[in-house]
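Here the complex is missing one protein chain, while the rest keep their positions.
Up next, chain A:
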Amino acid sequence: MVERTPFLNFFTHVILFVGFVLCIAPFVVVTIAASHNLKDVNDVPMSLLPGSDFWLNIKTAWTTADLGPKLLNSFIMAAGVAAGKVMISALTAFSIVYFRYPGRTFIFWLIFVTLMLPLEVRIVPTYAVVANVLSPYQTILDLTGLSWLIEKVSGVQVSLSLGLLNSYSGLILPLIATATGTFLYRQFFLTVPDELTEAARMDGAGALRFFIDILLPLSRNNMAALGTIMFLWAWNQYLWPLLITTDQSHATAVTELKQLIPNVGGIPEWNIAMAGTLIVMLPPLIVVVAMQRWFVRGLIATEK
């Protein structure tokens, strides 16, 4: 940049190129392996020239793992989580930044703490809650004696029950219950000039009007960034969908990959497995490539 360093420049180019090859190699290998027939893919060493069975393998993987409906499920889940996060975090951040009610700091910390514990570490009890999502409220009613009271007064026995296993809400809602997006919005809302709020209030806008007509249109960049990150994150979820979709109809594409692991006996069908892998890794890759600017901005802003 500022001086001539021919040797170091050469070294830089070499290292970056090696990094590039290592980064891209798995994609290339997967694509090539997906184009071979059963014999060629098991050759040692495997030929790096593409074979001719690409579409056949894609079709076989598609039907074996039933990827059509599974990709749709993945898409619904990812879009649901992204949309839910974008909306709910905006509401919460608005409440935290623009109002002064007692207990506001407490609510802020209540939400902040959820950043610390990812879903994976509290997976067993969360599963139990999703199996009957009203069980917390039932327990509270029982413990406070309210259900006894209701039974005495009205003669109705209270037993709340709503199972979310094998449902889209069961897939989506627990993934929304963290604070990542809230802080992204909060940072942004804090930079919105106070004069704007004053002007809106002077023109007679209430809180709701200000939120919908002024604040939300201003946060478009934030929404795009947060939406991209959350879509990718939800698409790539594995443990949670694996647990709660005991029934095949709600399984996602990522969990279905397991069906394609070649079994030990016989000649392993790696070409089919790689074709399936390619199908599953393609949608998030397209999102990263198309939304790169939002993706990078969102990542750096949400984590800090």
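The rule we apply is simple: a residue touches a chain if its C-beta (ideal position, glycine included) is under 8 Å from a C-beta of that chain, and two chains touch if they have at least 3 such contacts; residues count from 1.
Note that contacts and distances are computed from a predicted model.
Of the names listed as "sn-glycerol-3-phosphate transport system permease protein UgpA", "Cytochrome C oxidase subunit IV family protein", "Leucine-binding protein domain-containing protein" or "YeeE/YedE family protein", the one that matches the UniProt record for the absent chain is "sn-glycerol-3-phosphate transport system permease protein UgpA". Only one of the listed residues, A:V41, A:L171 or A:A251, touches the absent chain: A:V41. Per the touch definition above, the residue from A:L56, A:A83, A:L160 or A:L173 contacting the chain not shown is A:L173. The chain omitted from view is touched by exactly one of A:F188, A:W235 or A:W294, namely A:W235.
Although one chain is not shown, part of chain A still touches it, namely residues 1-3, 5, 8-9, 12-13, 15-16, 19-20, 22-24, 26-27, 29-30, 33, 41-46, 88-89, 91-92, 94-102, 104, 107, 110-111, 114-118, 120-130, 133, 136, 173-174, 176-179, 182, 190, 194, 197-198, 201, 206-208, 210, 232, 235-236, 238-239, 242-243, 254-255, 257-258, 260-261, 268, 270, 273-274, 276-277, 280-281, 284-285, 287-289, 292, 295-296, 299-300, 303-304.
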